[in-house]
Structures are given as structure tokens and as C-alpha cells.
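All protein chains but one are shown in place.
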Amino acid sequence: MSVSYEEVVSWIKTFTGTIADNKAWLTDLDSAIGDADHGINLDRGMQAALAKAETVAPGDVGAVFKTVGMTLVSTVGGAGGPLYGTLFLQLGVATAGKSEIAAEDWRAALAGAVQGVQARGKAEVGDKTMIDALAPARDALAQALDAGVSFEDALRRSAEAAEEGMRSTIPLVARKGRASYLGERSAGHQDPGATSSYLLLKTVADVWGDG
Amino acid sequence: MSVSYEEVVSWIKTFTGTIADNKAWLTDLDSAIGDADHGINLDRGMQAALAKAETVAPGDVGAVFKTVGMTLVSTVGGAGGPLYGTLFLQLGVATAGKSEIAAEDWRAALAGAVQGVQARGKAEVGDKTMIDALAPARDALAQALDAGVSFEDALRRSAEAAEEGMRSTIPLVARKGRASYLGERSAGHQDPGATSSYLLLKTVADVWGDG
Amino acid sequence: MKKLINDSADVVREELEGIAAAHADLVDVHFDPYYIARADAPVKGKVALVSGGGSGHEPMHGGFVGMGMLDAACPGEVFTSPTPDQMEAASKAVDAGAGLVHIVKNYTGDVMNFEMAAELCRSEGTEVESVLVDDDVAVQDSLYTAGRRGVGTTVLIEKIAGAAAEEGRPLKEVADICREVNANGRSMGMALTSCTVPAAGKPTFDIADDEMEIGIGIHGEPGRERMPLKTAHDIVEMMASAVVDDLPFSKGDKVLAFMNGMGGTPLIELYVAYHELSKFLKGRGIEIARNLIGSYITSLEMAGCSITLLKLNDEFVRLWDAPVKTAGLRWGV
Partner (left out) sequence: MKKLINDSADVVREELEGIAAAHADLVDVHFDPYYIARADAPVKGKVALVSGGGSGHEPMHGGFVGMGMLDAACPGEVFTSPTPDQMEAASKAVDAGAGLVHIVKNYTGDVMNFEMAAELCRSEGTEVESVLVDDDVAVQDSLYTAGRRGVGTTVLIEKIAGAAAEEGRPLKEVADICREVNANGRSMGMALTSCTVPAAGKPTFDIADDEMEIGIGIHGEPGRERMPLKTAHDIVEMMASAVVDDLPFSKGDKVLAFMNGMGGTPLIELYVAYHELSKFLKGRGIEIARNLIGSYITSLEMAGCSITLLKLNDEFVRLWDAPVKTAGLRWGV
């Protein structure tokens, strides 16, 4: 199986809707250890990105991702903007010109996206950031595909790994981002960015999983 | 019976104590229709006045009242300062050089004091000010003495009239002072100055009544 | 009560010590009795402007003492007008022989205490002109009441008359300019929250999260009316209409628009409100020729704002633009 252009766009739609639905939750998480804007910012950005994405000429999956990335960079701001912007831009680089995404395409695209976010943000696993959800998701996907698991199931495992990674941020003391200013006080709270990243991978599995 | 120098000083003491005890109440009344400082200001002033009064050379009752008046003028501020300052200064004028106060002395002194307050503040009965307590107290005292009532009982009736006058301010719409800015909203609240004036006349009756 | 203070009884004294420590180049702060005087006072040949009022309105009045504005300010306790001995001492200290103007906001307490002070000054042969500020349109004026309160226009009077005095204009003229500014200025205020008088320890009034007070003064007192919280657009329209219709200000008038914060309202909100005010006045054909935006006449930490409009003439504009060097207002030098 591979993911069609339409399924990519419908994922962007679903992810946008999921962020909108969880806007308050993400903002509350950011209130505890940040500045109470993560959900607000990402929602504003994805609404704009979806509108732009729908105007992209059909066919090129990479162009959709690039458009979403560019729009996030220019509408979100904060840490979330450059980071999610970079994530989507890198998905776009890896899938440039493709009309559909096969399992191996997604493995490469996700790897490139995570690498891009780390190049921007210099965060490692354990710093209590979105990387704590993204890196395990990337690795779980790779392992599953290596083990010959179907694309659908590999996406599911990737999402499960992201969820675990998200949970793993709760006890951590933040070393990157705004939460790091709280020192010890940042422990005991789930990281908002790791949470939105989990939602990203969960919606991928949900939408493409039943593809 | 007439009131000795010592009884005058002991009244100043008692009035000071009563204002201190009712500081919060007077300030609360002033919160409702003023600026929440009447009790605070009068308390600050009477504490200073008492300290000064105790340094006055014994004998001259008028000198005690003048000292209290001067001190109130220079320590209270607001409307309360000039008004209570004038009240005591006028008591002092009327009793200048006297070593004790007879019933007729007090009748004249109280009349002069009320006249002084009205000259300063231009308030009439019904304007929802201290005059609503002071004027009836002055009149009740005069009537009682004319009717041949004892000084003690006349002071009691004077205090009762002040209490009635204080109560009478509750339904009034203020025409003078800060409360007048509230227009209709000033109705339904007891006037703080009328309340402190009632306390003044009540303590007179309490202290001199058992003279 | 949450305040950056020590003992509530010491707030005014400690504030004055802070001002003394911060602005020795501009002012001398006196502690017995309390008054703040221009460091270079008395200024030879100049009419001296003295104002005062309760504390809690900062930067007014102490922050307006200096070149081009006040010669002295007398701070009372919080929201309590100062005492006659303060005004008398301040007046003596800054009197340069050209006479004194007492700028008095129309509150019973201020009026009576300044009256006593003026009597004392005159009894010693000093010429004193007392000018009353009563620009608050929320209060209906009448012969039988205490009349209107003095609010936002006070700041404009102190700046404009201060510049006139600096030019060396004689006593009568400076006093007349004060009265002329007062006659052409109108204000109205509103509150989102109450404030807490330090010595009282609790808010002066309670107000729900969806309510506001319209027609407040500057002493934390409730206003003329309590109503449901409205948008900045509706609030400004309500207040600006009352102000404009009262003078009235009319099509073609040039005004100074003063958007004042009550102490707890941040600049971002004042600019949102100023945007509404500028749209409203444009709609009425009234031109904003000058403006002042910020917290200049306050009620402690109260959240809210007041709008003051002053009808301008060329002389007012020239005097407004003249150099001023105080802790609270400064330009041209």
C-alpha cells in the first residue's frame, strides 16, 4: 500500500482539526511550564497552512508539505513555528515531486524531518521537548518496517512510540525551551510540544492506517 | 454640675479610644460611598491630638480644645481634617480661659462648633453629612436645658438626637462631600462623618454624664 | 492585599524617600511637613505653581514638579488631601515674589485644606490665586452639591500653565490660563477592578468578573453606574460621547486626546482603547492635534482608564509643546 496525494491532504485536514480540538489542552500544558500559547499558536498556523495547502496544484505531495512548512514558519512564531515549519519543510524535501508515499518514502521523510528539527533546536532525547516523541516514533517505524510489518501497522507502532515518548516527558527536568527556566519545577508536567508531536503521528496512523 | 478640666481631658481620651475601636467600621462606611479613609484619618488625627493635649498646661479647657483642633487640621487632611479641626477650634474659642464647663458653656460651645463646621463646609441638614448628626444634637441639648433638664440628662438627649440624625442619613442622597459623586447610589448607606459625630456626642454623654 | 510595600503606615514616606533618592537632580523632598519642591526653587521672578492632593495618583503631582510644570507638590496620605501646613510650607519655599497659583482639584477636602492654606499665606502678605479643576462629566453639576470632581484635565493644566509661568507671565495671566484650560477640558473614567487603600487592607469595592464601573473618580470610589463589562469599542464610545457632548466639542475642533491608565492597566490596552477613541473622534469630525497616552493620574493599582479631551487653541498647543523636565513628563530638554 502507499499513501495517495488525497490521503496526504486529508491527513493535513485531520491534523488541523485535531490541533483545533486540543488547542485548549495544549495551551494548558504550556501554561504549566511555558507561556500558555502552544495550542493557540499551532492552531493559528495549521488553519492558515490548510487553507494554503488546498490551493496547491494536485499531484506533488512534496509541494503540499513545503507549503504547510512555509506557512507555519510565517504564521506560528515562537519555538513551535520554526520547529514544526522545519519538520514539514523536511517532509517536503524528502517527498519532492512524488505523487504518492510508499513505506520507505515515509521512513526517509520522517528521519529527515526529525534530523531537521534537531539541527534547528539542538535538542536530544531527554531534554523534555517534541524530540522525545518524534525520535522514538522514527525509530519504531524503522524497526517495524525492517521486521517486515505492514505500513499500516508500522504507522500504528510509530504512533504508540510517540505516545510513550510523550508520557516519558512528564518526570523530566527540561533542558531546552522555555520550560528549562523552571529548573526542577518543570518535572511532573507533560511537555506540550511532545504532545502535539504525538497528535501528529497519531493522526498519520489514523488517516493512513485505514488507507 | 459642671465639667472639670480633668473630665475634658478624659473625654478626649475616651473619644480617641472610641475612634480607634471603630476605625474599621468608619472606614467601611466610607468605602461604600467615599474613599475608604475616614476611620483611618480620624484615628491618626486623634492619636496625635491626644498626645499633644496631654502636654498642655492644666487649667485652661479652651487651650485643650484648641490644641486638639490645631492638631486635627495638621494631621488628618481630607474633608474630615478641616471639619473636625474647626469643630474643636470653635469649642476652644467658646471655652477659652475656662477651668471648667457649665451646662450653658457647653450649649454655647456646641452651637459655635456646629456653626463653624457649617461655615467651612456649607452643608445643611439633609445633605448627608456630619451636620445631620451635629445639628439635631445641638438643638436637643438646647431644648433640654430650656426645659430645665439636668446637664447629665441633656447630654444624653443630645447624644440620642445625634444617633437619630446619623440613622437619618441612610436613605438620603448625598449633596455634599465625596458621596455626592455617587448620586442616587449614595442612598441606602449611613454617612461615615455623621457616624463619627454621633460617637463624639455619645462619648461626651458617657464620660461627662457620670461626672 | 498584595503590594510591594513594607508597613502600610509608611507607604507615603517611603515613596517620598524613593523619589528623593531617584530625582535629586530635579526636586528637593521635604519630610516635615511633606512637600516636593523644584530643586532650583524659588525661580527668580517666576509665578510659582503649587498643587497637591492625596497620594496614590502617581506620577501626579510629585512627578510633575520641575522645569516647565509645578514648583511644588504636597502629597497627602493615600487618597487624603494634604493639610494646610503642607501647602503653606511649600508655598513659602517656592514663592519668588511673583505670586502663587494653587491648583486645587474640586474635592471638599482639597478645597477646604487649600482654602485654609491660602488664608495663612495671604495673612502673611503673599499673593495667592486659587484655581479649581472640575472637569469630570460623570458628575452632574449643581448649585446645591459639591460640584464636579477634578480629574484628567489637572495634568494638562499643570503642563500648560507651567509653561506659561516659565515664560514669565504674570500671576493673573497664569491663573487665567489654568481656568481657561479647565473650561475647555472634559473627562470621564471607568474601572475594571477596585483598588486597595494600603491602610484599609482590602478592596474599596467588590466587583464581579463580568462587571465594570462607569463614571469613577481617582480615589478608588465606585462610579456613577455599574454595568456589564463591554468591549473597548463600546466603553470608549460611551465615555467619549459623554465627554464630547458635554463641552460640547464640535466638528472641526482640534483637541488634545489624553488616554489615561488608572494604574493597573497596561499600555497594550491603552493603545487598543486609543485606537477606538481616534476612530470615534474622526467620526465626529474632531481632529486630534496632540495626544498623551499612559498612566499619569491613577488610583493605585486600579485597572481601568479615563479619557480627557481638551479643546486646543494655538496658544495651548505652543505651551503644551514647550520644554518640560519632570520625572513624569519630559520633552524638549
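Letters are used for the chains, namely A, B and C, taken in the order the chains are written, and counting of residues starts over at 1 for each.
Keep this in mind: a residue touches a chain if its C-beta (ideal position, glycine included) is under 8 Å from a C-beta of that chain, and two chains touch if they have at least 3 such contacts.
Please read these numbers as outputs of a predicted model, since none were measured by experiment.
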### Query
Can you list the shown chains that the absent chain is in touch with?
A, C
## Note on the structure
Touch assignment to the omitted chain, from C:179, C:233, C:254 or C:284, lands on C:233
### Missing-partner contacts on chain A, residue numbers
27, 31-37, 40-41, 44, 73-83, 120-121, 175-178, 180-183, 185
### Summary
For chain C, residues touching the missing partner are 1-7, 11, 14-19, 21-22, 55-56, 58-59, 63, 192-193, 209, 212, 229, 231-233, 235, 263-275, 278, 288, 291, 293, 295, 298, 300-301, 303-305, 327, 330-333
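In this text, only the chains that are shown with their structure count from here on.
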### Query
If each chain is a node and each touching pair an edge, is that a line, ring, star, complete or other?
other
### Summary
chain A to chain B, mean C-alpha position gap in Å, rounds to 76
### Message
I'd like the Å distance between the centres of chain B and chain C, where a centre is the mean of that chain's Cα atoms.
### Response
32
### Query
Taking each chain's centre as its mean C-alpha position, how far apart are chain A and chain C in Å?
55
### Query
Where in chain A do residues touch two or more other chains at once?
none
